[in-house]
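After the structure tokens below, expect a handful of questions from me.
A protein chain is absent from this complex, but the other protein chains hold their places.
On to chain A.
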Amino acid sequence: MATELPATPTASERMAYRAAQELRDADVVFVGIGLPNLACNLARETHAPGLFMIYESGAVGAIPERLPVSIGDPSLVTDSLAVVGQADIFQCMLQRGLIEVGFLGGAQVDRWGNINTTVIGDYANPKVRLPGSGGACEIAVHARRLLIVMRMSKRTFVETCDFVTSPGHRVHGKSRAELGMPGGGPTRIITDLGVLDFDATGEAVLAEVYAGVTVDQVRAACGWPLRVADSLRMATEPDTAVLRLLREKLDPKRLYL
């Protein structure tokens, strides 16, 4: 029986859909767990059936038939094209330059797209100890395009990250080119209020808002004086068919939604 669909999408549904729009058919994607995984599955079901999914745990060309509960779920192995050791993932896939798109989120992001997943407060004496980098640092260094997916608040969108785990466009005053980083750096920050692009200097600029969201609302949720693009766009939103797909097929147990 079909479930009743509310008229408007939830914040998570908007983010998953908007992130899926960034993926092109046949892109090689380094998939993270959670909304990025859902966005990839959605893209695969709609406009990008040939999306090539690589997981940090070693699954290459995975097509998991259930939503993985962790990055190392056994369903990633079943029907994968290849399963390799993690050293191969980081050396032969990521550092070799094979990854087009990476996804990251974090506890803090700043205006240059630097991300913190290490500590809140001083490193040696932290207020909160977070999980650390995992593969995030190398994804930020090597992916040709990086999508940041994060809910927006003054606490998470900060003037300066307490710790730069994963570098964005400018790190401690130096550009990626000056630092010799091979990947392209963040292209978009997809949030629950809208989408931020990066200008030629590498600064995040508000480029899209969702229907019903004002610029003032977005600015109020940002910890630095957020610049707004000259031509502010309306973010594309999932239609009923997409919502049905997300809710009934891709995440029926609402693991991520």
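What we mean here is this: contacts are C-beta pairs under 8 Å (C-beta built on N, C-alpha and C of every residue); 3 or more make two chains touch, one makes a residue touch a chain; residues count from 1.
The working rule: contacts and distances are computed from a predicted model.
A chain of this complex does not appear here, and its UniProt-recorded name among "3-oxoadipate--succinyl-CoA transferase subunit A", "Bacillithiol biosynthesis deacetylase BshB2", "Transglutaminase family protein" or "Archease" is "3-oxoadipate--succinyl-CoA transferase subunit A".
When you scan A:26, A:81, A:179 or A:211 for touch with the missing chain, the hit is A:179. Residue-wise, the contact with the chain that is not shown comes from A:77, picked out of A:11, A:77 or A:232. Interface residues of chain A facing the missing partner chain: 33, 56-59, 69-74, 76-78, 83-87, 90-91, 94-95, 114, 118, 121-129, 131-138, 141-142, 163-167, 171-172, 174, 179-182.
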